[in-house]
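A protein chain is absent from this complex, but the other protein chains hold their places.
For reference, chains read A and B in written order, and residue numbers begin at 1 within each chain.
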Amino acid sequence: MHTDEAADSVVLLYTTWPDGAAAEAAARTLLDERLIACANIFPAGRSVFRWDGDVQAEAETVAFFKTSKARAGAARTRLTELHPYDEPCILALPAEPGLSAAGFVQWVASETR
Amino acid sequence: MHTDEAADSVVLLYTTWPDGAAAEAAARTLLDERLIACANIFPAGRSVFRWDGDVQAEAETVAFFKTSKARAGAARTRLTELHPYDEPCILALPAEPGLSAAGFVQWVASETR
Partner (left out) sequence: MHTDEAADSVVLLYTTWPDGAAAEAAARTLLDERLIACANIFPAGRSVFRWDGDVQAEAETVAFFKTSKARAGAARTRLTELHPYDEPCILALPAEPGLSAAGFVQWVASETR
């Protein structure tokens, strides 16, 4: 199973949400628009941050959205539009194609064309 | 604690499984075969994806397998053999050695020789 590794590579978008339902709604929209191949939504965790000078903690949900490198910019932009926060956490983690599962990398590319 | 950063560096393999038991069984095999140093298996979450044209969602478990850059290819190949899916998600995230804990990077290298 050969893949043109330079063209096909996967980017994991690390995102946080108020809850799983918000993450899933966005994932369904991006799937409909072929901007991602899939999303993994974790059970709710806890986030710690500073707000108005005070350190605070609250429940938050992490989700990884998987897309191709070619579509990652458009997916980031669409997520920013859909997200309930003003400045959402959307961090792009590029996966190393040569050490990743070639079949999965190709599947992500085919799902985001 | 000096480490030859070019040689020793850690790769996180981001993987998904039908459940935690499947992830742990594979982790134990790869540990026995010295292909990984350890695995972190998350509590079950929810995955959203398209299958046969329809967007679907089901329970799925994410696990990170930690290995050295030198063994990451062999670990990916072995995981592909062991995994119950035909095209499993195995995405290699290289950690930046110079900003990671040197002792841990060395430990991963020693566990995968």
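The rule we apply is simple: a residue touches a chain if its C-beta (ideal position, glycine included) is under 8 Å from a C-beta of that chain, and two chains touch if they have at least 3 such contacts.
None of these values were measured; they are calculated from a predicted model.
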item	value
Identified contact with the non-displayed chain, of B:13, B:27 or B:90	B:27
For chain B, the residues touching the chain missing from this view	10, 12, 20, 24, 27-28, 31-32, 37-43, 64, 66, 93, 95-96, 98-101, 103-104, 107, 111
Chain A residues that touch the omitted chain in the full complex	11, 13-14, 16, 42-50, 55, 57, 60, 62, 69, 72-73, 76, 79-80, 86-94
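The rule is simple: only the chains that are shown with their structure count from here on.
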item	value
Between chain B and chain A, distance of the C-alpha-averaged centres to the nearest whole Å	18
